[in-house]
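Every protein chain except one is present and positioned as in the full complex.
Entry: chain A
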């Protein structure tokens, strides 16, 4: 261990965090959104779907910090409740592809041969489609809704993870410890999932953070188009769509949900960058 590393160790966590503004800011943003989502029923001042026609299209004020929409619903409360759905979109829209892609990529890279060749061709075909176009086509068949979106994401999104993991496993399966594991007579699944996977997965974890940004943007876009979350549920993408007819008079209905997407995405990006630095992963 170098002198510098020792010194850093002595300085303690406060000093180390101070050296990583991206990590601190990113983690803070993510924490704020997660806490807001979890505590939505307690901290949102109004019911997110309660209509109050008397107070429709109100300017932002102390009573309604983000104003009200055309049904008199409190935009601030809807933004808080929206965090629940949009965080869920980012989480589930990443986890299914992550798990499927990691399993497929590990198996393909480890076994190689015909299975690998066929899977790679399948991946080429899926990647030939513009991502959103294929997702939309699948939603067209399954019918609009968040469930369809998750299924479409799982069917399309796994390819990036599979390619990432496969590339790592291809290199790692020829490493000394993998050969040692083989010569010790360990089972193939043990070598794959206990030896190779843990060493190959760092890149995917970092990628999942930038993927979360894209999934969030796509999920919100699909809801904006009317093919994802359905009214009256509060979700940022659909809130932007609902505010669009009023942008000339009531800009606050579209502004605040959009800003929330920007902030949450920024949090994921910063956290992902910091994670990449910490794990020594280069993009």
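Worth a mention:
Operating definition for what follows: a residue touches a chain if its C-beta (ideal position, glycine included) is under 8 Å from a C-beta of that chain, and two chains touch if they have at least 3 such contacts; residues count from 1.
Going forward, contacts and distances are computed from a predicted model.
Among the names given as "Response regulator transcription factor", "Manganese catalase family protein", "ABC transporter permease" or "Oxidase aa(3) subunit 3", UniProt records the absent chain under the name "ABC transporter permease". Screening A:65, A:145 or A:258 for touch with the missing chain picks out A:258.
From the options A:221, A:234 or A:275, the residue with contact to the unseen chain in the full assembly is A:221. Between the chain not shown and the residues A:100, A:134 or A:202, the one that touches is A:134. As for the chain not pictured, it touches chain A at residues 121-122, 124-134, 136-141, 144, 210, 213, 216-218, 220-221, 224-227, 237, 240, 244, 247-248, 251, 254-255, 257-258, 261-266, 268-270, 273.
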